[in-house]
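One protein chain is absent from this view; the other protein chains keep their places.
Our next item is chain A:
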Amino acid sequence: MLAFIARRLIQSALILLGVSFITFALLYLFPADPVRQIAGRSATPETVANIRAQLGLDQPFVVQYLRYLGNLLQGDLGRSYLQKTEVGTLIVSRLPASLLLMAGAIVCELMLGLTMGIIAAIRRGTGTDNSLMIVSFIGVSAPQFVVGLLLLYVFAVQLRWFPIGGYGTFSHLVLPAVTLGILGSGWYSRMMRSSMIDVLRQDYIRTARAKGLGRARVLFRHALPNAILPIIAMIGIDVGIFMGGIVVVESVFGWPGIGQLAWQAIQRVDIPIIMGVTLVSACAIVLGNLVADIASLLADPRIKVR
């Protein structure tokens, strides 16, 4: 087990190195000159050259990349070109909001998804099952900015149950967390449904029924724990999906997380921030997958470590 984790950690480090190289190269090739942006439209060629030298952007690509990597190993993500501040500080100040949003989304998708999946499995083949699966299909397909604006309009503007965007209290969290969670709840309801149907077919369930246990007891004491474990293990992978979703959801709801930071930086081509957020997201995805793998191992002893 420890050897497995160690091997996976080394693989993860290589993946991150690859991500950093590809992102750095893409941003290097992007046809926009960051120095011109910093220097402004009234700058003389001398000023432009001077700033280029100060930032080391006159160096060859390999030198720039190795220097970035060297700083990265010391925990330095560089300084934003346009905000003139440490990228690390910007990310750290925004990370708690994103983590809170993701936690809220996980709670929301599990609550919605598992409940729908269980009900659909019990009522398999009925109208309830079909309508729940249609709802989950809509949840998976609906674009998040549409869902977000719709929820905002109905529950914040019309009904006034929740504030119109912003950050701070639990009621601010509800709508963005639901928006982000709806996509996942669609997946979870489908997985939970098939997992539950699988388990309900097993011999030990038939045995439990045969010995006269109540329907609820069979369902919640015998079937559910076995059906739910492989699904819980998937949460790690969700982190990767969320990383894409928060860019949209945070912008719609004015949620001060790193998704919003990334979106603003992309629009302004603020390369150090784009690099920083990409690397942090890649870290989160790699770690999430690792956690998912370990969780699957623990959840199901039948999975063998090779």
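Criterion: a residue touches a chain if its C-beta (ideal position, glycine included) is under 8 Å from a C-beta of that chain, and two chains touch if they have at least 3 such contacts; residues count from 1.
Everything that follows uses one rule, which is that contacts and distances are computed from a predicted model.
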Among "Acetolactate synthase small subunit", "Peptide/nickel transport system substrate-binding protein", "ABC-type quaternary amine transporter" or "Circularly permuted type 2 ATP-grasp protein", UniProt's protein name for the complex chain that is not shown is "Peptide/nickel transport system substrate-binding protein"
Contacting the left-out chain: of A:Ser93, A:Thr128, A:Asn226 or A:Asn289, that is A:Ser93
The one residue from A:Leu82, A:Ile205 or A:Ile241 touching the chain left out of view is A:Leu82
Missing-chain contact, candidates A:Leu26, A:Val63, A:Val107 or A:Val157, resolves to A:Val157
Listed in rising order, the chain A residues that touch the chain left out are 30-33, 36-48, 50-51, 54, 79, 82-86, 89-90, 93-94, 97, 149, 152-153, 156-157, 164-167, 250-257, 260-261, 264, 267-269
